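Structure in structure tokens, see below.
Note that one protein chain of the assembly has been removed; the remaining protein chains are unaltered in position.
Think of it as A and B in the order they're written, each chain with its own count starting at 1.
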Amino acid sequence: MNQAHPARKAAAAAAPAAVPQAGRATGRFGTPLGLAAALAAAALLLLVLGLAAGSQGWSFAWGEDAELITAIRAPRSMGALLAGALLGLSGAIAQGLFRNPLADPYLLGSAAGAGLGVVLVLAAGGLLGASLGLAATGALLRLGLVGAAFGGALVGMALTLVLARGAGRPMVLLLAGVVVGVLLTALSDLVILLSPEALRGKQVFLLGTTSFFGWPSVAVLAAAVVLVLPLAMKLSRTLDALVLGEASAASLGLPLPRLRLALVALMALATGTAVAQAGLVAFVGLVAPHLVRRLVVTRHGALLALSALAGGVLLLAADIAARSMIAPQELPVGVLTAVFGGGYLLLLLRQRLAR
Amino acid sequence: MKADATTLLQAGGLTLRLGGRRAVDAVSLDLRGGEWVALVGPNGAGKSTLLQLLAGLRHADGGSVRLAGRALQAWPARERAQRLAWLSQQGEADGDIAAADVVRLGRLPRHGLFGAPDASDEVAVAAAMAETASTEFAGRRLNELSGGERQRVLLARALAVGSPVLLLDEPTTHLDAPHQRALLRSLVARARCGAAVLSVLHDVTLALAADRVLVMDQGRLVADGAPADAALRAALVAVFGASFSVECVNSPTGPRWVALPAL
Partner (left out) sequence: MTDSSPAMKTILRRFTAPALLALALAGGGAVAAAAAQVTDDRGRTLMLPVPPQRIVSLLPSLTEMVCELRACGRLVGTDRFSNWPEAVRALPKLGGLEDSQIERIVALKPDLVLTAVSARAIERLEALGLPVLALEPRNGVETQRVIERVALALGDPAAGAALLARIESRIAAAAERVPLALRGRTVYFEVAANPYAAGEASFVGELLARLQLVNIVPASMGPFPQLNPEFVLRAQPAVVMATATAVAEMPGRPGWKSLLALQRGQVCGFAAGAYDTLVRPGPRLGDAAEVIADCLLRLGTVPQ
């Protein structure tokens, strides 16, 4: 870039002007506040659409369908919004922690762990179905699948942390995550081999689902958002500092290993909850923060919040499309997020190639 | 090596072994407030490593570092960060946040991770950016800046800390001549106001403008003195294999020492 005109430089040197607030810095889209408003509006619009998208296509006759709406469509739409928010938030944390714009929340073994948990419960349900009472097995399966996915995700991430001996070195952490992911996936495949009934259930889980979100699920997801988002935003300056590099951030007096551990824990909580309820939905955690970062220039505090909002909008849009494209049949929501996400990355690729 | 009231940073017998050899070999030095010290030496002499040891980013195998009379290890991390700023040689900074927000990171030691910045922080940030002529791209992403612009922003971050001790590793990287000059003026100004500035420089002529020059070779400190000191100049020439000679020339601003490449 050209150097500043000497006269301007002199003026700048003589009277240090107030530095523009980052909030007023503009990216391609405008200010972060502008983006937040746009995303919030999109979320509201999609929620309305979500209440109208049913098995008979679009219907705004909410009076007659009141029961269906309150029992099925409303919690399903809210749930998709909240699960997407958790995934977007986790993705933003992952991308900041690993200083990699293509990181996603499943990097640290959470996806493989959740998959293994689900498979174990399905296999056990098949085996125990004979000995336990049927109602008990049913209840165990319902609760157990969610609990197992959540527990599995946490166990996967804990294993990664143990293997990497803490969150001190990001490269080691990443490698450990890959190792744990491979191991747990192999274990899960082994269980499926021994107990093939678990395969169908696992396929369903892998593709992602919002069909059975009830109000209890919404409550759990909302609780996770309320817990994780503010804490993550408080810690977000760590991610800003990491922009300088490991050593420079440490020279600022920050206890990096502990802060990273806290952020990984928050990521585990958010990812585990989302995956337990919605299955392994692809791409939301990757695309939402990536997109926000392209649209606005902002610090990580606002980035986390905006990524959550963007992730929610993305998953809700995918869910509505999944329900309405071939109604009364449904597409697995994971297929649609992959299409949206893949399409966005394809666009990026073409832009890069065009330069 | 007498410790006096203005000695801000003191190293005694620092040794570090890396990969079987001594990267830093029994180095002792002290940095006093009010002076700008240049550290020079051939590639691989251990300059960056020494700086990292002084900043507390690595642990020495032997010897000690004292900051304001107290062992470096004994300082709580945040208070140490308030008194000692370090600028990395590598350009490993990488991110999409705005340049101004990068500079604001320099104030983290003062208000802490959970504290709120106040007016004094904004003033310090603005001043640092003005000093490094980076105010004009305050709102642009770090990754979108050119090499020289990035370096100025990172420098501003280090200056914004406002610490009494400044350890800068190759601060002139990517900077063109006018900006190098501006930087050196800035460092001298800070030194005059009481700071202790130690900067690794690869350009010997720039180094000869400093108050004191430290010469390193193969991990050892082979010379420590003012440019006016003949012994220092001789050591300097020797260490670089007599690839240049040090001459005194008359410049518009007065007599100056310069390194003339021997062709």
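The rule is short, and it goes like this: a contact is a pair of C-beta atoms (placed from the backbone, for glycine too) under 8 Å apart; a residue touches a chain by one contact, two chains touch by 3 or more.
Since the structure is predicted, the reported quantities are computational estimates derived from the model, not experimental observations.
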Exercise. When the whole complex is taken into account, which chains on show are touched by the absent chain?
Worked result: A
Seminar exercise, completed: Missing-chain contact among A:L68, A:L163, A:L227 or A:L345 belongs to A:L68
For this session: Sort through A:P32, A:G125, A:G181 or A:G341 and give me the one touching the missing partner chain.
Result: A:G125
For this session: For the chain that got dropped from the picture, name the residues of subunit A it touches.
Result: 54-56, 67-68, 71-73, 75-76, 125-126, 129-130, 134-135, 137-139, 141-142, 193, 196-197, 200-201, 204, 209, 211-215, 323, 327-332
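The working rule: only the chains that are shown with their structure count from here on.
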Seminar exercise, completed: Between subunit A and subunit B, the Cα-mean centres are separated in Å by 42
Exercise. Once bound in the complex, which stretches of subunit A touch subunit B?
Worked result: 1, 3-4, 8-9, 12-13, 16-22, 24-27, 99, 101, 234-235, 237-238, 240-248, 250-255, 259, 293, 297-300
Problem set entry | Contact footprint of subunit A on subunit B as seen in their complex | 52, 55-57, 76-82, 84-88, 90, 92-98, 100-103, 105-106, 108-109, 113-114, 122-123, 125-127, 129-131, 133, 135-142, 145-146, 149, 154, 157, 161, 176, 178-179
